[in-house]
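Note that one protein chain is taken out, while the other chains of the complex remain in position.
Coming up: subunit A.
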Amino acid sequence: MENTSTKATTKQIITSEDVHLYYGDFEALHGIDLDFGEHEITALIGPSGCGKSTYLRCLNRMNDLIPGVKITGSMKLEDQDIYAPKVDVVDLRKRVGMVFQQPNPFPFSVYENVAYGLRLAGVHDKSILDERVETSLKQAAIWDEVKDNLYDNALSFSGGQQQRICVARVLAVQPEVVLLDEPTSALDPISSAKIEDTLLNIHDKYTVIIVTHNMQQASRISDRTAFLLNGNLVEYDKTEKLFMNPEKEETSDYLNGKFG
């Protein structure tokens, strides 16, 4: 991509260059250059199998868990190389949190779910925990719905509520970047709207990168949008520009529903 629009105007928190990813012999990403601006919401869109989730999972090294995966190129969180051998993956994931497609709260109470990461990080002061739990649940726009049932099992809530509890769980450990992998694809429209509100709510403090196959969602909430196709980055621009006036024909075809 020689396009100057790949450079965000705000401070870059994540920069990646020529990222290739192989599942065994299969090359899933063919050299992706993407930078992410701090405290922006960036959406990754594209048809199923285009590599958007795969790329996202590179950013907190969740792909490390899959046997046979090889990643080349450079990926940096601020000045730190994410794939440098000396990087502590645990530390990295504390800075880059993730919300998954399926709501996956732990089978504990709402309170425990949100406090869990903090406890294991060594926070045991009850008043600090209480405070953090409340703030995180408020940020995730779920506090009003769970404040009277904080000690109920998180799994007893609806899917949309569970997903916002998962968002709160990530926010509680105060990462710098929040990755979301199609967080609303298993949810109904009302719950999805609440998650979107949540993201708009938090992006003054957090950098948000969201994978979505819902183009309306991308256009509603993101500052920038990247369009991926078959493991290539086709176009990356301000969301408004990309949706109203895309430069590439594939982008325009995809946005107009000609494929995908």
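In this text, a contact is a pair of C-beta atoms (placed from the backbone, for glycine too) under 8 Å apart; a residue touches a chain by one contact, two chains touch by 3 or more; residues count from 1.
By our rule, contacts and distances are computed from a predicted model.
Q: Please identify the absent chain by the protein name in its UniProt record; candidates are "Nitric oxide reductase subunit B", "Phosphate transport system permease protein PstA", "NADH-quinone oxidoreductase subunit N" or "3-oxoacid CoA-transferase subunit B".
A: Its record in UniProt gives the absent chain the protein name "Phosphate transport system permease protein PstA".
Q: Using the touch definition from the top, which of A:58, A:75, A:170 or A:202 touches the missing chain?
A: Once the missing chain is taken into account, the touching residue is A:170.
Q: Quick one: say which of A:10, A:102 or A:158 touches the chain that got left out.
A: A:102
Q: For the chain that got dropped from the picture, name the residues of subunit A it touches.
A: For subunit A, the residues touching the absent chain are 60, 62, 65, 67, 90-95, 97-98, 100, 102, 104-109, 112, 116-117, 120-121, 151-153, 155-156, 166, 169-170, 173, 175.
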